[in-house]
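Below: one structure in structure tokens.
A single protein chain has been omitted; all remaining protein chains appear in their positions.
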Amino acid sequence: MALNMDRRSLLTSAVLGSATLVGATALGSLAPEAAFAKSDDVEPGAPDPNFAEGRVTGINEGMLLVAGSDGTLWRIRVTNASSIWKLHPTSLDKVAVGDGLYARGVRLGDGTLAADAIWVNIVNLQVHIAALAPKKIHFDHRGKRIIGHVVPGVTAASYNSTPAIADMTMVQVGRHAQVIGAWLPDTNEIEIATLYTSTIEHNH
Amino acid sequence: MAGIYGEVSWFCCGSSWGPCGSAGHGACGTCNSGSRQHAWPNTSDACHSITNPEACGESLSRRTCGFKHYTTNRCTGQKVGTTIADCGPQTDLFCGERTCCGSVCGSNRLIDLTPAAFSAISSLSYGLRPAYIDIV
Partner (left out) sequence: MLAWIGSVQPLLLGAVLLWSAQAKLFSRYAAAHARRTALAPLLGEDRAVLAYRTLAGVEAVLGAALVLPGLVRLEAVAATALSTGFLGYLAYAKIKDPKASCGCLSAQPIPINGRSFGRAGLMLAGSVLALVSGAAWPGAFAAHPVAGVALLLAEFAAIVVFSPEFDEHWLMPLRRLYARLSHPLASPGAFDVPLESTVDQLHKSSAWRDLARSVTSDVREHWDEADWRVLVYSARYAGATASAVFAVPRLRYDPQAVRAAIVDENGGTLAAVESHAQPEYAV
């Protein structure tokens, strides 16, 4: 823990200490003009070799064993440089057998995927807001009911394209919404990360 | 055609877990979350009558299964090439919605990428990005 605090204070002083600041223009190769490079060389329409999808079947010393929904078996290497999202940024010890995931990284020679980013149980759903209940929003998703839990300190809402805020009281029954959330495995429930919705009626 | 500006999001399809499990392989029967593919609002008359992009003032060409589009995340300039595998998104539900980063904004949902494609140009934990869509 002390080590963690030291590392955090080092990173904090690196970004907030004023002595080392240089102008952004010094980062020539990172300037916007250089940013419009060609896309990578994966053929459009083809399976992406650097992407994995499936459910966790085992976790072993920094390696996630994942059964792809199409039958592929994946070995995903998690390092200090890998980000793990499970409703919010978290660590490998919060990942459980049975979780679903998407992962992006670099495919190594032995078939292992060295993960850059892992999103655990993430869902992105287009829904109708069917009803509100204490700390819950009932969604209608393709005619099926999904229960969304509002998680204090995490759940945020973006209304009418404005920046996300924690206040959920403007959520309205009957409106369309898009919701990024974390599925609770083998249920019809999710925890809500971000809800994009509107307080204005659209005609359609 | 010149490219078009709009919003990009992601959706899942094919064999999958969770609420995605019932999604199926899309209107083209080929859609998979792990492939570089996308949904387009005008793949057929039936598709077009559901997504109804004209309601938002967007006129999109008819393009069918397998057609290639290139989508640029305007927040970063990262670009990904994908083929049409499904009908969507339902543009008319979100008319006028805007997504911005800095002074760059995109309005109206014109394209949905698979997780494999979206994660190549953005994090999946961001639901929406302003995008530029072209055929090259």
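Each chain carries a letter (A and B) given by its place in the written order, and its residues are counted from 1.
Everything below uses one rule, namely that contacts are C-beta pairs under 8 Å (C-beta built on N, C-alpha and C of every residue); 3 or more make two chains touch, one makes a residue touch a chain.
It should be emphasised that the depicted structure is a prediction, and the values quoted were computed from it without experimental measurement.
S.K.: In the full assembly, spell out which visible chains the left-out chain is touching.
M.R.: Hidden chain, whole complex, touched shown chains: A, B.
S.K.: For a quick check of understanding: of A:Gly71, A:Pro89 or A:Gly109, which residue touches the chain that isn't displayed?
M.R.: From the options A:Gly71, A:Pro89 or A:Gly109, the contact with the absent chain belongs to A:Pro89.
S.K.: Provide the residue numbers of chain A that touch the chain removed from this figure.
M.R.: Within chain A, the residues touching the omitted chain are 7-8, 10-12, 14-16, 20-24, 26-27, 30-33, 35-37, 81-83, 85, 88-89, 116-117, 119, 130-137, 142-144, 150, 152-156, 158, 163-169, 171-174, 193-194.
S.K.: Since one chain has been left out of the picture, which residues of chain B touch it in the full complex?
M.R.: 22, 45-46, 49-50, 72, 74-78, 100-104, 123-126, 132
Following the convention adopted for this analysis, only the chains that are shown with their structure count from here on.
S.K.: For the complex, give me every residue of chain B touching chain A.
M.R.: 9-12, 14-20, 22, 32-37, 52, 55, 66, 68-70, 72, 76-83, 85, 89-90, 92-100, 115-117, 119-120, 123-128
S.K.: Can you tell me which positions in chain A touch chain B when the two form their complex?
M.R.: Where chain A meets chain B, its residues are 32, 35-40, 42-48, 51-55, 68-70, 85, 100, 102, 104, 117, 119, 121-126, 141-142, 144, 146, 160-161, 176, 178-180, 183, 185, 188, 190, 193-194, 196, 198, 202-204.
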